[in-house]
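In this view, the complex is presented without one of its protein chains, the others remaining in place.
Up next, subunit A:
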């Protein structure tokens, strides 16, 4: 893990207001040098605002941005040790691919031969050798995005900001480019900060993920932890396919909390949270951890199962999702790899259950 490395980016109490609209609320964040960090969240949540503020394209309303320990809030983008890849390609249409890649080097005052050599190497790195004399409009979306990458990487800056770099690409190309980005980051070893609203993309590339919504930094953690053990209710609802159950706490005993869900007493680990009897809480369990049984089964332990009625199956190719109603307006999804031949009839009584420890308690 890269968190023991020195901080490349530190954000302290950062806020950005547009008049009465608050785009970012007092965000604190530290990103280690050499880390592939992803800002994940729904559209309009503030993740691009945070990225652009780090890059110097927005001035923070208050708070600090430190790059390698140096406060840079007063500096414009061209004075910061960052480079950026934009969502909308943003290539210079009147320049060739080679000129695009070499533009930053020209600004830096490198001679023509050095520019040509470095640009050619950068194009080679992104697999675009032979495209140097083309104009941007002669390239596909994926190729244009690679040119942007080359243009940013050739500057040898150690923080690369990527603002939804794959959003405009088709699904297959996005998957391919995700892996390419990850491999590229591992190869060059610089800090990548990548904004996306696509959780699959985030999981593929990220060392760590920060969830951002409504201007708040909801949760930060390693990609696997965020997926497997979400701390906040929002994280559980946004990352992966989690079932969310709500209920009232009926008992708190040591590390175990009992919650009334649809008339059944559900047991869940307290996780050190401050919980009191009568409190309204949420719980989440990933759909792939939920099992379904038509009859009684020894696997369904009391306190870790709910009775419901079978609704329907949604075939998703690799997996099948079974949808079960456990209460009015409350549906639980059980996702399995097996493709069942005999599906339960609609309305058939079924039991859904999970292993103790798979259900997570959330108080916020």
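Before moving on, here are some points about what is shown:
Keep this in mind: contacts are C-beta pairs under 8 Å (C-beta built on N, C-alpha and C of every residue); 3 or more make two chains touch, one makes a residue touch a chain; residues count from 1.
The working rule: contacts and distances are computed from a predicted model.
Think of the chain that is not pictured: of "Aspartate carbamoyltransferase", "ABC transporter permease subunit", "Lipid II isoglutaminyl synthase (glutamine-hydrolyzing) subunit GatD" or "Cytochrome c oxidase subunit 4", UniProt labels it "ABC transporter permease subunit".
Here one chain is not drawn; of A:47, A:115, A:151 or A:304, the residue touching it is A:151.
The hidden chain makes contact, of the residues A:34, A:55 or A:344, with A:55.
The missing chain, though absent from the display, is touched by one residue of A:41, A:63 or A:142; that residue is A:142. The chain not displayed touches subunit A at residues 55-57, 76-78, 82-84, 86, 88, 90-94, 103-104, 107-108, 134-135, 137-140, 142-143, 148, 151-152, 155, 161, 173, 176.
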